[in-house]
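A single protein chain has been omitted; all remaining protein chains appear in their positions.
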Amino acid sequence: MIKKILVANRGEIAIRVIRTCREMGITAVAVFSEADRNSMHVRFADEAYLIGPASSNESYLVIENIIQAAKKSKADAIHPGYGFLSENAEFAERCEKEGIVFIGPSAYAINTMGDKITARKNMMAANVPVVPGTVEPIKDIKEAVETIKKIGLPVMVKASAGGGGKGMRLINDEKEIVAGVSAAKSEAKAAFGNDAVYIEKYINSPHHIEFQILADKHGHCIHLFERECSVQRRHQKVVEETPSPIMTPSVRAEMGKHAVSAAKAVDYSSAGTIEFIVDDDLNYYFLEMNTRLQVEHPITERVVGVDLVKEQIKIANGEPLSYKQEDLKQNGHAIEVRIYAEDPDNNFMPSPGKVKHITEPLGLGVRHDGYIYEGYEIPMHYDPMISKLIVWAPSRDEAIDRMKRALFAYKITGIKTTISFLSRIMNVPAFREGKYNTHFIQDNQKYLEPEKNASQKIRDVVSIAAFIDYLADIDSRKPANGNSVQQQSNWKICGRRKSMNRL
Amino acid sequence: MIKKILVANRGEIAIRVIRTCREMGITAVAVFSEADRNSMHVRFADEAYLIGPASSNESYLVIENIIQAAKKSKADAIHPGYGFLSENAEFAERCEKEGIVFIGPSAYAINTMGDKITARKNMMAANVPVVPGTVEPIKDIKEAVETIKKIGLPVMVKASAGGGGKGMRLINDEKEIVAGVSAAKSEAKAAFGNDAVYIEKYINSPHHIEFQILADKHGHCIHLFERECSVQRRHQKVVEETPSPIMTPSVRAEMGKHAVSAAKAVDYSSAGTIEFIVDDDLNYYFLEMNTRLQVEHPITERVVGVDLVKEQIKIANGEPLSYKQEDLKQNGHAIEVRIYAEDPDNNFMPSPGKVKHITEPLGLGVRHDGYIYEGYEIPMHYDPMISKLIVWAPSRDEAIDRMKRALFAYKITGIKTTISFLSRIMNVPAFREGKYNTHFIQDNQKYLEPEKNASQKIRDVVSIAAFIDYLADIDSRKPANGNSVQQQSNWKICGRRKSMNRL
Amino acid sequence: MSYEISLNGQQESIELLNKDGNLIHISVGDRQYHVDLKEVEKGVYSIILDGTSFNVELTTTGNKKYLVDTLYNSFDVEIIDAETKYMNSRKKDNDDDQSFISTPMPGKVVKILVEEGQEVKAGETLVIVSAMKMESEYKVTTDKIVKEILVKEGDNVDGDQPLITLE
Partner (left out) sequence: MSYEISLNGQQESIELLNKDGNLIHISVGDRQYHVDLKEVEKGVYSIILDGTSFNVELTTTGNKKYLVDTLYNSFDVEIIDAETKYMNSRKKDNDDDQSFISTPMPGKVVKILVEEGQEVKAGETLVIVSAMKMESEYKVTTDKIVKEILVKEGDNVDGDQPLITLE
């Protein structure tokens, strides 16, 4: 039985894992770099051990240091969170060798899913659909034409040796095939000295939809439905929701079965995610598997009613799954947004620094998972994500309204954050209608520009507040009149007396 | 259509109502007394109007002032929250006369349910079970004996003119009837000069279970299941949960039907609560109706998935109910605790004052509805409740674990609060087993005493922190050495340099 | 330099032996500790001792006096330096003597039941103060004479503010 867990992570995910440990009566051990002595996960844990300098290459990523901290604290198990060592097969192996339970899948599963080509082959063997295309290079135009006809249009022809868009041709129409392949080949030849190309099905308006799975060590595996993650910036997810606005019950059931098959194909245990690329007609293809907890796991927790970290720990303990597939259903709608310490009005420039004031949005249907506090200096060494806001409501429309309300009331001063950008996303018509794909952010730039116009009244209110603060500040610095009791501002005392009279 | 709502309340309930207004695109108007200029509801609302001095008799309870603020702000409707004017029929009538929508039931329903005897008669007419007993005084012993046999033992014989326990006799056994009634009569005669008594069924181990109902203006009425509210101190609820641990599906269905009948008997519309007294055998009797939103409404919201304030507003708008009875089900388990600014280790002495620091417990399954903030001076004029913590989990056991975790992480310094007392309740065996009634707190005093023993280590850690703070404070007060750059503590600078070297 | 520290009334010696950044070597009574101590927010200390993480929050309650909260407990702590020792020795004589009536928290004076110059018996209620919808009665512990009444009915009063002086 696991009695003590070392959380090999920092930030919001460390705190999130510790909360579940506490509910299960498990002692939680934090580890921290020298830059994180003040971090909330250190204060929040039952125990805390220093594991090295600020740079994660010298601390959170050093297997040896984590293992030493686990031994020193006599932890039975390690939860890796996400990022850092969470998908490192060597770390999982090392834990096993040291007799420490790694709360995650086997090194074999991590390795197999970690390599794109091996994963693709395994998935094809398990009858999980993958993006149609050729893995081996094609040299012959005739062979290319046949392959393209088999895959179906549109396709992308790509230089095998290529990169940077060179030797790439999108083919939409049958008439373009010969010319397109030829052009790609000659361009590839010119650019890389090699005219081999391969062919891949082109997904016109791709959706990123992933399925959460849970698998125990007794061969049971279930899925916890999908998450729609198509709102992305620089390939980073910004907003996630479940259910997906484009999903149908039959496709959901089918994709869920394929997700379970995918996990079973690598003898998976623990929580994991199967990512699919999906087109507008709901054709879907395996993209990759994340062999760990995801940042966006809370929306599944809210809609399905399962604590995923608790299930991970129970699975690691060797217990069978607490739920059967038929026990699970999706209840209502959940949306998550990720808040970054970045300046959305200045090309998303990172904004580490000292947090001055936080107003957290709470209330019905709102979950806030964060780690910063007032006076905390956000280190520049780590990921800029500072919190996640998760809302739930019976319907998607109500969930959007609730997210707008929560973002409206969410205020962090001292650093720049993406809160205003996220608010604007909620107001984009395509988002409200649920009609969006991974091109969402570039397609909707005009809605996402910062609002530059403030009314004269608001501008004047701002001026007034700053001016009064300035006057009060001057006043408080005035030298004392020799009488120490009178050191306090006369102006302030006068104000206070007057307001007492009003009472 | 309601476009602007004045919230005639303060504290957490004002903020809770404003949140829903915002989700519905409705402008929220706050009102405040002179003691509440700094209160969060004033800061949180779109508009705010002063309605009088600190004393609620001169502000929040003055109908005229509220109406004037509503007119000034051009509010279409008033939400009364709970307490203050929420069950004041005169206020509901005045709103109607002024053409302002009162978000609550009719003055008729408030009046009828507000008078205990009228309510009892109405409920009997509607076939809702009431506590068996006689309303009219009984003079004759023979009549008394017959009545008691009809009601069934045990009964309480009470002096009609009485009070303070005089002329009261509990009768458990048939043999005691004649002697008991005689004794009660002669005691009543001696104490009050009047030997009339009445007889009431005695509920040995009473449970307080209430049903949430919603009724629209089109004759539809549904119930949203029960809340168990038996954990009480001085007749004030402390912990509420849903479902009730003693409830069965068939009794629930039957009580729900009676709750709907009760509401329909007074042509009820809006949200309301039917309170029942229930014995260990699940015999239940109508106690009273609360014709308003309850403090504990969030546990129903969480388990049933309905925003009760939103439904109130929609009903006030004349819309039909959004839900049918068969749409609703209880999903998982929710518990609420109320946090008071009282010192549980000192006979629950009120503890107004200035809040120094707050650490809010958040994360999966936790809702925190409060209104205080760091630096806020809690006024002495109003109710000492400062916040509510609501948790949800799939099962009751997990919900208790989650509540323990949340209370563990919940910290308010500067004032005394009941957080530690609530933690102790979660650890009482009778609570964990779900076997408790309204005698819970007096029956479990030994579990609820403050923990006096802290380990030597914790005591020393406390001493060390205070001592270091004291030294740092002395150090920071040392006069400058003439050199203004050196005004900062040499000791601190030295410490900082050294820790920079460590980095 | 060695000080005394009083924790919930129990007094012990305390001495800072060494300090290197946030690493502190300190003795309390006859026990020595090496702790990693940081003030992470104003008055909030994060302390790591032998791997265990403690959160300690201080509220200043007077000169050299603190209310200290840990996750489970609250403690009254006082630092006893030479000055405090001197003050304490002087105060001792009058310590059990009640020279005024006050309330521990802010409130509103509801009723004053005595007049200046009146003799009052031990246990007699002098004043009723309400806070947060609750009324509390304040009594004398020994027989006294009411010297001065410093407030009137309806007044708002602070915590620990003298309301009625006695002799």
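Here are some notes:
Going in written order, the chains are labelled A, B and C, and every chain counts its residues from 1.
Everything that follows uses one rule, which is that a residue touches a chain if its C-beta (ideal position, glycine included) is under 8 Å from a C-beta of that chain, and two chains touch if they have at least 3 such contacts.
A quick note: this is a predicted structure, and the numbers were derived from the prediction, not measured.
Shown chains touched by the missing chain in the whole complex: A, B.
For the chain missing from the display, the contacting residue among A:Tyr382, A:Phe421 or A:Phe440 is A:Tyr382, taking the whole complex into account.
Considering the whole complex, the residue from B:Lys72, B:His218, B:Lys329 or B:Lys435 that touches the absent chain is B:Lys72.
When you scan A:Thr147, A:Ser351, A:Ser387 or A:Asn444 for touch with the missing chain, the hit is A:Ser351. Touching the chain that is not shown, out of B:Ile5, B:Ile26 or B:Val42: B:Val42 (per the contact rule at the top).
Not every partner is drawn; the one left out touches subunit A at residues 341-342, 345, 349-353, 356-357, 380-384, 408, 411, 413-414, 420, 451, 454, 456-472, 491, 495-496, 498-499, 502.
By the touch definition given at the top, subunit B reaches the unshown chain through residues 29-30, 37-38, 42-49, 72-73, 373-376.
The rule is simple: only the chains that are shown with their structure count from here on.
When C-beta pairs in contact are tallied for each pair of chains, B-C comes out on top. When each chain is reduced to the average of its Cα atoms, A sits farthest from subunit C. Distance between subunit A and subunit C, defined via averaged C-alpha coordinates, is recorded as 48 Å. Mean C-alpha positions place subunit B and subunit C at a centre distance of 32 Å. Centres computed as Cα averages put subunit A at a distance of 38 Å from subunit B.
Contacts with at least two other chains are made by residues 22, 41, 52, 55 of subunit C.
Residue positions of subunit A touching 2 or more other chains, listed in rising order: 44, 374.
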